[in-house]
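Quick notes on the structure that follows.
Every protein chain except one is present and positioned as in the full complex.
Per-chain numbering from 1; labels A, B, C, D, E, F and G assigned in written order.
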Amino acid sequence: MGLIAERSLIELRFHGRGGQGAVTAAHITVDSAVRDGFWGTAFPFFGAERRGAPVAAFARLSRGRVMTRSMVRNPDVVVVLDPSIMSYVNVFDGLKDRGIVVINSPTRPNISREVKLYTVNATRIALDLGLVLAGWPLVNIAMVGALSRVLGIRLDSVLESIRNMLSGRMAELNVTAAERAYHEVSEIGGG
Amino acid sequence: MGLIAERSLIELRFHGRGGQGAVTAAHITVDSAVRDGFWGTAFPFFGAERRGAPVAAFARLSRGRVMTRSMVRNPDVVVVLDPSIMSYVNVFDGLKDRGIVVINSPTRPNISREVKLYTVNATRIALDLGLVLAGWPLVNIAMVGALSRVLGIRLDSVLESIRNMLSGRMAELNVTAAERAYHEVSEIGGG
Amino acid sequence: MVKLTLTGNHCVAYAVKLSRVKVVSAYPITPQTTIVEKLSEMVDSGDADIKMIRVESEHSALSAVYGAATAGVRAFTATSSHGLLYMHEMVWWTAQARVPLVMAVVTRTIGPPWNIWTDHHDIMGQRDTGWLIVMAETNQEVLDETIKLFRITEDPRVFLPGMVGLDAFILSHTVEPVEVPEQEVVDSFLPERRQPYTIRFGDPLIMGNIPSDLLLNAKMRWDVHEALGRSTQVIDEVDREWGKLTGRYYGGLVECYRCEDADFLFIGAGAWVGDMRLAIDKLRDMGYRFGVLKVRYIRPFPGARILEIARGKKGVVVLDRSISAGSAGPIFLDLAAYFQGKNVTIPIKNVVAGLAGFDVNYEDFVKIGERFVNEVSEVGWVENHLEFYPLR
Amino acid sequence: MVKLTLTGNHCVAYAVKLSRVKVVSAYPITPQTTIVEKLSEMVDSGDADIKMIRVESEHSALSAVYGAATAGVRAFTATSSHGLLYMHEMVWWTAQARVPLVMAVVTRTIGPPWNIWTDHHDIMGQRDTGWLIVMAETNQEVLDETIKLFRITEDPRVFLPGMVGLDAFILSHTVEPVEVPEQEVVDSFLPERRQPYTIRFGDPLIMGNIPSDLLLNAKMRWDVHEALGRSTQVIDEVDREWGKLTGRYYGGLVECYRCEDADFLFIGAGAWVGDMRLAIDKLRDMGYRFGVLKVRYIRPFPGARILEIARGKKGVVVLDRSISAGSAGPIFLDLAAYFQGKNVTIPIKNVVAGLAGFDVNYEDFVKIGERFVNEVSEVGWVENHLEFYPLR
Amino acid sequence: MEVGNPLLPLSRPKIGVQGATGSWRFRKPEIDQGKCIGCGICWLYCPDSVIDVEDVGGRFKVRVDYVYCKGCGVCASVCPTKAIRMVSEV
Amino acid sequence: MEVGNPLLPLSRPKIGVQGATGSWRFRKPEIDQGKCIGCGICWLYCPDSVIDVEDVGGRFKVRVDYVYCKGCGVCASVCPTKAIRMVSEV
Amino acid sequence: MTIRDLPREKYVLPGNAACPGCPETMGLRYVGMALGRRAILVIPAGCTSIIQGLHPGSGLSFPIINVAFASSDAVAEGVAVAKELLGEDGVVVVWAGDGATADIGFATLSGAAERNGNIIHVCVDNEAYMNTGIQRSSLTPKGAWTTTTWRGKTESKKNMPLIMMSHGIPYVATASVAYPLDFIEKLRKAASMRGFKYIHLHAPCPVGWRFDPSETVEMARLAIETGMWVLLEAEKGKITISPPSRPYIDKSRRKPIVEYLKRQGRFREISEELVREIEKEVDEYWSTILKLSS
Partner (left out) sequence: MTIRDLPREKYVLPGNAACPGCPETMGLRYVGMALGRRAILVIPAGCTSIIQGLHPGSGLSFPIINVAFASSDAVAEGVAVAKELLGEDGVVVVWAGDGATADIGFATLSGAAERNGNIIHVCVDNEAYMNTGIQRSSLTPKGAWTTTTWRGKTESKKNMPLIMMSHGIPYVATASVAYPLDFIEKLRKAASMRGFKYIHLHAPCPVGWRFDPSETVEMARLAIETGMWVLLEAEKGKITISPPSRPYIDKSRRKPIVEYLKRQGRFREISEELVREIEKEVDEYWSTILKLSS
């Protein structure tokens, strides 16, 4: 029994860079939750993404149908795929009080806000598995693994969803990545 | 003092063939009447004319502004530029009782309707003057000359109008044609 | 002032020349063609100092005059029916670019089947785009409104393009007496070209890149609507001034004929208003006190002006020469919705007639008027607010 | 029935495939592109038995599917914004040719400035053309309506083309759970292709030459309007049957949420209706009894159905995501004019919001609702029936 | 709604769709059967399909349908033996 | 309504219109001034105008504006003396 | 093939709405003779829209889709694709004027050509917009009067055959109403090939060019004999000059160009200088096509 079962609506924001798969991460998150019997929507920040530029994606998870279609203005959860963008983008913008932040980071980041902080070294996982495209570690799916643990989505649902969305070797590598991240994610406590 | 001054509205229909200038005839008729202080409108039958095909044009003459813009359904006056089309087209269609008919014809045509009939040999006039284009005698302006007499439009107004609309040799030949037709037109009486 | 007998299309050409338009680009289509031909003739004979761009389509025609206008000169185009539809994207574009320019639309129905006769589907289909739209009843009005539109569209309170509509054949190809003003009169009336911005060599001004502030962008769009609102006053001023100069004042957004003491009104736009005038004279002879309210401006829609005049009447017949299929005639929609918005309850009947060029004249209007009075007095309202004429 | 999480655009692609469309032709434009891409992928992977014509423009896209449809097969296209404007001539053409076909329109605002976000100017601008127009609120509805449209447009009582509108990004690119029906279900629902005539080799049938009888031609045009009228029943039947097959019945032309006991209604179309639902729940908590009436079909305009539901209410707010500049929002115009025609006096407020993609959510609707109730109770009517949101 | 419904914009082929187009004529082709060698060239070029040919012993017998002949004169101009003469009807 | 009115769709040139695009980078060009022969080829090809050159005694002195350099690596690939090396920043 | 071999069924019916001496009806008759009941015609706005006469009759006896001005090749490709899916066999022909082909419809044409859509496009080239009353098109020749070029067009005729060859389509041919057998053979050849076929038919129009309607064929023939118009075929970038034009490879056998120009009212006011310019352009064109036929 995790967060997802406790709240009627969870709003999430994913931060990454163009080409890093933040939208796919949001999609798989929703798809997994749906497999667990929840409802969800996911959508990109509607802009012209360029490879490498900071981008955001959004998701909403809920017990019943999600009615609102507007932008997520005050997320409950923020997922940071790429910690380096934190020096350019205020990833905490609008985050609810005592909100949850899941960061891809090898170390404990320095955060001057009261949040529930989780980290996982998704980059390490990706590099270990050889999940690299054009020099970029592919961390997005690993982050979904970590996030699912935080939210209380069943890991099996996540793995099913990955296998459904991807195929072949990419699917299997990402399944492994998600599993590892699921287990390696750790809570750091307020910053 | 002719017909034009007597009636509040005179509706005219001109019959000819595509290329024969029925529209121009209607236009000059109106233009001449306007020079005499009347109001008038003239318009073609709105169709895709082909050279040689029977066509019609319309005009309305009036003391005050002509308000209606609809087709002339019941003309007071019918002008036939080319008698040969009378075997294909019912030029009397809708003509008002005791309506006026002005025909380009060397002879008295056989007409089984009660009309006020005028004829003028406009073809002869055109051929005499060498008003011929691609084998066709140009009778349209001569017919305006004849018509103006019937309606009571001043010949000077017609000649002015011709000179204004056409230029050079064509203007002068047509002025002569209109003058001749004005003087040569003759009333035949009911048919 | 010379009095000439001119077709509606030649009136357009004269107006364009008198307005000292610098660039014309247009593509032939029946029944607009004689506008382009006349202008070409004027240009080629040295009679008009205009540069013609003889484009390969209507989309390009409006694009070319848009380019010329953005670059700083007065520009004009003309089209009809399918031509208007083909340039539709640019119709939207030019309004939102806030570039003043003028277009004549010879209103013609839309195919298939191919059909060159008048109805108003083409021009009414542009009523969302942000253009001013004025419909002419007579050739004189065609000439006058074309000239005035340059002044109105170039007014800083407006800065939008505008179109003048004239009915296919029954104006475009019909000659009637027209007073053509002297060049000096028009010169005194039309100021130098004004526009909100001009693209110039050496001045890096960028038009049209993606907005960062969507609310600001929404406000840009709303300002197109507001500018149309502001234009109502401009139209009034300009119409009055033209009236003073020429003696021809049309009443601004709408024109009335025997409205004051009328119980019932015909409301419509375009050339057939002449037949409405005749019809109401007959209807009055028959004991029905009708008046005619001519909607000159379709955009801005003169709801307030119409209401002022219609308030207190026993009934109104709105005659539309097009239909927004699946709803009703567009003038009716604008008008009835406006009345609803002001909580005015007058029976309004929408008669859709004259589609596809089907000829409608004063006799038809007499029938329509008579029927309407009977219906209203029997039912107390209208049985069916939308009717096709002639009824099957 | 499989439950998948899909974007609105992928729902369109699935629906097209399930409807056994034979020919697809479309031209890329953001945010429609992923429809074409997905279909291309399905075709190239052998997943769908469709022939794609990869044209060079939207005018040609609609032309190509028009040709295919006239020749006898089920055909589909999709576009958005400027693409829709660019094919505008063919939008008119296909309706008057009476050729059933289906188009998805990802609603996007119109430039300049370039802007890819949603509003409804593009699709609402087609409301005169004779097409059926249905607006979706959810991805499920996108999928369902696309399938149903084939059935409705190919019904002999209708025989007109139809478009389904889905909001840019907030449907087109948003994933949510969708039930995708089995092929057999769709097969049992959709009959073989029917159309009023088919061009065949060896059979000299001529489509579209000039009419001799203008009244007959006028009646052809009127029949487009009448066919839209007839489609109301077809839509109802089809929606019920689909409901039986899938458990998803939407109410035909309109859908209601808490309308019965409401004093006030929000009326609107498209994706933002979800936020209206949320808003009225909150408004009810605040003591204002609101309901939501979702206009599913823009054409045929469901005036009668809306009136049935709205009759007796204390007030109505019509939310338009576009404006007919110089008049008012198009849904408002259709609706208020209809009410006027039926002599129904309910205060109606037209709020034009969400232009150019400006985000509007349930909080905004709460504000709008509250303000409206206050205004109506103070003024007894509305002060100004047209308002831009957010107010300056 | 199906083929035959008058509200559909459909037509069928019809001889004389524009009426008796012979009335457009102001000159008329007359064939001198003596000069005619039956080559069929006039038939080949007549823009209006109003020349009909019949095979008679390896030669074409040529006939003009004057109800529809518009009098263009193309037949006369292409005839290699000048067997066709355009005669004025004005 | 004139230039400057916010309701007109007009823009003016601006450095950094898309923000500090250096943040897009995951690798960084480092110039080995020892190897650099000052030919200016990197300046010529840099797609983003973020290489600035200064004429110093008939040779170009080259400097990268890292605030905006997107790290594409074009400069490195065109440098004839391989004086530019792309260094990972991930 | 001789005249005797041609079918006699009428596809252009007597009593249609064309002008006397119309080159378009001539051409349509040849399309009927070449393809007969195998053809569906797609016809954009132009004189042929009128020629059909008034609904509910038609002066043409083909299956016809009249279509919007700029849409024809796309519509035709749609028809062709559908017919192939339905297993119905025949030839889809776009019959389009010079305006529909080379101006407003040019992107549509070029797009279908690039996709190698399986249709035949026939451009019936009367060198102006005749249907709307003789306005300039991009295929109007230099110096010609039209109602939008009162002092003669200042630009040269766009070279559509060459442009279409540059599209690399399977078949490009030129034809003339004066050489019906040549045109019919080319149509049949095109119909036997798969992919996009372009045939450009030279069609002198008495109304627009201002000559007597009896001279339509003569005028078309003069265009060949003066070398102003060249009959050819191009397959895979290789040009073959067709028999009627072969004699005129030898410039000395060509008639002087003025003989063609002076017969037409539209060139009445052409200057000698312009005539020389046109002569030069004709020579250049011949030299280009001869290069490409080597």
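As a convention for this text, contacts are C-beta pairs under 8 Å (C-beta built on N, C-alpha and C of every residue); 3 or more make two chains touch, one makes a residue touch a chain.
Since the structure is predicted, the reported quantities are computational estimates derived from the model, not experimental observations.
Looking at the complex as a whole, the chain kept out of the display touches A, C, D, F, G.
For the options G:Leu162, G:Met193, G:Val258 or G:Leu274, the residue in contact with the chain missing from this view is G:Leu162. Of C:Asn9, C:Thr70 or C:Thr153, it is C:Thr70 that touches the chain left out of the display.
Remark: the omitted chain is touched by one listed residue; of F:Met1, F:Ile31 or F:Cys72 this is F:Cys72.
Checked against the full complex, the candidates G:Ala80, G:Ile104 or G:Ala175 give a single residue touching the omitted chain, namely G:Ile104. For subunit G, the residues touching the chain absent from view are 70, 102-108, 110-111, 114-116, 138, 155-156, 158-159, 162-163, 165-168, 237, 284, 288, 291-292, 294. Contacts to the hidden chain, counted on subunit F, fall at residues 6, 9-21, 24-25, 39-41, 43-45, 47-50, 53, 65, 67-74, 76-78, 86.
Residues 27-30, 33, 36-37, 40-41, 44-45, 52, 54, 56-58, 82, 86, 111-114 are the ones on subunit D that touch the missing chain.
Please note the rule applied: only the chains that are shown with their structure count from here on.
Common partners of subunit D and subunit F, by the touch rule above, are A, C.
Chains that touch both subunit B and subunit G: C, E.
More C-beta pairs in contact connect the chains of A-D than those of the other pair, out of A-D and D-E.
Subunit A and subunit C, compared by their mean Cα positions, are separated by 56 Å. One simple way to say how far apart two chains are is to compare their mean CA positions; for subunit C and subunit G this gives 40 Å.
Subunit E has residues 6, 9-13, 18-21, 24-25, 70-71 in contact with two or more other chains.
Each of the following residues of subunit C touches two or more other chains: 82, 86, 96-97, 111-114, 116-117, 207-211, 219-220, 357, 359.
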